[in-house]
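One structure is given here, and the rest of the page talks about it.
Only a single protein chain was left out; the remaining protein chains are all shown in position.
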Amino acid sequence: MNKVYTDASDAIADIHDGAVLMLGGFGLCGIPEHCIAALVAKGVKGLTCISNNAGVDDFGIGLMLQQKQVKKMISSYVGENQEFERQLLSGELEVELIPQGTLALRCLAAGYGMPAVFTPAGVGTEVAEGKEVRRFNDKEYLMEMAFESDFALVKAWKGDTHGNLIFKDTARNFNPLMAMAGKITIAEVEMLVPAGELNPNEIHTPGIYVNRIFEGRNYEKRIEQRTVRPRS
Amino acid sequence: MNKVYTDASDAIADIHDGAVLMLGGFGLCGIPEHCIAALVAKGVKGLTCISNNAGVDDFGIGLMLQQKQVKKMISSYVGENQEFERQLLSGELEVELIPQGTLALRCLAAGYGMPAVFTPAGVGTEVAEGKEVRRFNDKEYLMEMAFESDFALVKAWKGDTHGNLIFKDTARNFNPLMAMAGKITIAEVEMLVPAGELNPNEIHTPGIYVNRIFEGRNYEKRIEQRTVRPRS
Amino acid sequence: MALDKKQIAQRIARELRDGYYVNLGIGIPTLVANYIPEGINVVLQSENGLLGMGPFPFEGEEDPDLINAGKQTITTVPGSAFFDSAMSFGMIRAGRVHLTVLGAMEVSEQGDIANWKIPGKMVKGMGGAMDLVASARNIIVAMMHTNPKGESKLLPQCTLPLTGIRCVKKIVSDLAVLDVTPAGFKLLERAPGVSVEEIVSKTAGKLIVEGDIPEIRF
Partner (left out) sequence: MALDKKQIAQRIARELRDGYYVNLGIGIPTLVANYIPEGINVVLQSENGLLGMGPFPFEGEEDPDLINAGKQTITTVPGSAFFDSAMSFGMIRAGRVHLTVLGAMEVSEQGDIANWKIPGKMVKGMGGAMDLVASARNIIVAMMHTNPKGESKLLPQCTLPLTGIRCVKKIVSDLAVLDVTPAGFKLLERAPGVSVEEIVSKTAGKLIVEGDIPEIRF
């Protein structure tokens, strides 16, 4: 039952052209940067990427867009990068925009074995088109379907050899949800420790959800919007 | 914005006859024992209790049953106590038995603002009677409704003055779910610390879900099935 | 004189009550955090997974793992908690967040809001806005009363694709404070020196003006 892989290229070796991927992260925060680099190196094409955002031109999913590896993005907010916009306008790239909470809920549904969920987000808007609308207690909800994906790529702060994961700060975001939702979940971590070293009460993602894990080195963790205040 | 109450009787003072309560715990593990004692002392009647179990004759919800304070139990497994059985057979007590996972999911639904959820548990059984059955991907599911309750009474290991909670081991069980689900959530904790002393990455229930918190003293934490192995 | 962005934020901050959990959108709403009245404690929710958002960090103390929903580096305050995106929108959907403040391109007299898409322009996405407007208990819109062309943004019906329907409760614009009522926009206060007539002329949707309309005082 060895879940530990040597590195990203080892862990993603069987990701194939046309695969449906989930990628954790919010903006550039908590993204699986080593998995992305390995996917770029591998040159796999025609990917569908479920991810809240699409990176920037030269980091995150933007790197895969540069190599024209992505066929379709399913995201809540995109367009922090030029190449994305170019491909979208030229019709090379398909984009499905969905509300952020709906994105989260569809991951949760997959991870918890719920085929569909109800959310009020998007009622009365174009997001509701083609979806079942249902009224409960005088409020309308859309029925949204659980995601189906081939691989989930997530980034955690610490992990152990059983695949248990702990996230740090807002780098948690979609990562634990996607970890639960992937058919095969690949986790990259800043620190990989032997089973037993993590406090079982502090684990965010139990190892049952994680199929492969590796320790990434030299994380860049780029900051997208560096904002500071003056020292008084 | 003071959420801190001096003790259980203070925290539960406005729980009224006929209220719908959620009580955390699994068996006697992680039950809000101080809140239960205060409810017994207050003598409030006609309660509906949503709780996975119903305690034993002289501990947990069993203490409320002794005082005939409970009108209805909504649980997955009951009957570890004689008085419960007597009241049930005599018709004094109404019991609704629901699958344990459904109990958890209906709490989650309430806590996450989802009016209803789908689960396969109970399809083809008497649990399905009167419920909507729906097929997704060749599998049938029951539609189960979010719980509505007046108060949730939960027990945590540590808490802070903002209402953030950390649970210990399997005493977690339904507690964080019910904490999210209650209209008013009352948390009793073994250790109450000032805001800022808990690691924000280790919090299981964010304080937004907790309306009142108090530190309980001298927890009994009775063991229901003491099982041990011989020292070799 | 019309309010500037800081004054709009300052006026909205008066709607805060002690113990509120508040979600502040990008732009003017973010500034509200700078004007929280004394003696009032509010907890800021950032929908990317934080309760207890603090101010921007001092230079050199930025942490790439700690950002807000606008992707800006931030800090936490004592008593904060991190969680995943499902729980974050779960607490919003369940009505645990008392107040959401966000910007808008258009608001209709029914309380519909449009703030995510302009046909023909690059669409970046709705982010969490559709979830917030569909779920929040109380929504205040912070915006200019008119667009750069001078056209009213308070309309009988929104013309742009909707973000949500029948959800906006109050608007604080550069010219006025208005409630959204079943009968239309109700004028509550006007910016110092701005006449009721000007507000009437710049409000395309149905506007209710009853009695004397006080000026906002700072």
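In this document, chain identifiers A, B and C correspond to the written order of the chains, with residue numbering beginning at 1 in each.
We adopt the following convention: contacts are C-beta pairs under 8 Å (C-beta built on N, C-alpha and C of every residue); 3 or more make two chains touch, one makes a residue touch a chain.
What you see is a predicted model; the values in this text were computed from it and never measured.
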**Complete:** Only these shown chains touch the missing one, namely A, B
**Prompt:** In the full complex, which of B:T48, B:S75 or B:T185 touches the chain missing from this view?
**Reply:** B:S75
**Request:** Kindly state which of the options B:M1, B:A37 or B:A121 is in contact with the chain not pictured.
**Result:** B:A121
**Request:** By the contact definition given up top, give the residues of chain A that touch the hidden chain.
**Result:** 1, 110-114, 160-162, 164, 180, 194-196, 200-201, 203, 206-209
**Prompt:** Taking the full complex into account, what residues of chain B touch the chain not shown?
**Reply:** 26-30, 52, 75-80, 85, 88-89, 97, 99-105, 107-108, 119-127, 157, 167-177, 204, 221-231
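Simple rule for what comes next: only the chains that are shown with their structure count from here on.
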**Prompt:** Both chain B and chain C are touched by which chains?
**Reply:** A
**Message:** Which chain has its C-alpha centroid farthest away from the centroid of chain C?
**Reply:** B
**Request:** Could you tell me which two chains share the largest number of C-beta contact pairs?
**Result:** A-C
**Asked** Hey, how far is the Cα centre of chain B from the one of chain C, in Å?
**Response** 36
**Message:** Centroid from C-alpha atoms only, then distance chain A to chain B, rounded to Å. What do you get?
**Reply:** 33
**Prompt:** If you average the CA atoms of chain A and of chain C, how many Å lie between those two points?
**Reply:** 29
**Prompt:** For chain C, which residues are shared contacts with two or more other chains?
**Reply:** 50, 82-83, 86, 89, 92-93, 135
**Request:** Mind pulling the residue numbers of chain B that touch at least two other chains?
**Result:** 112-114, 200-201
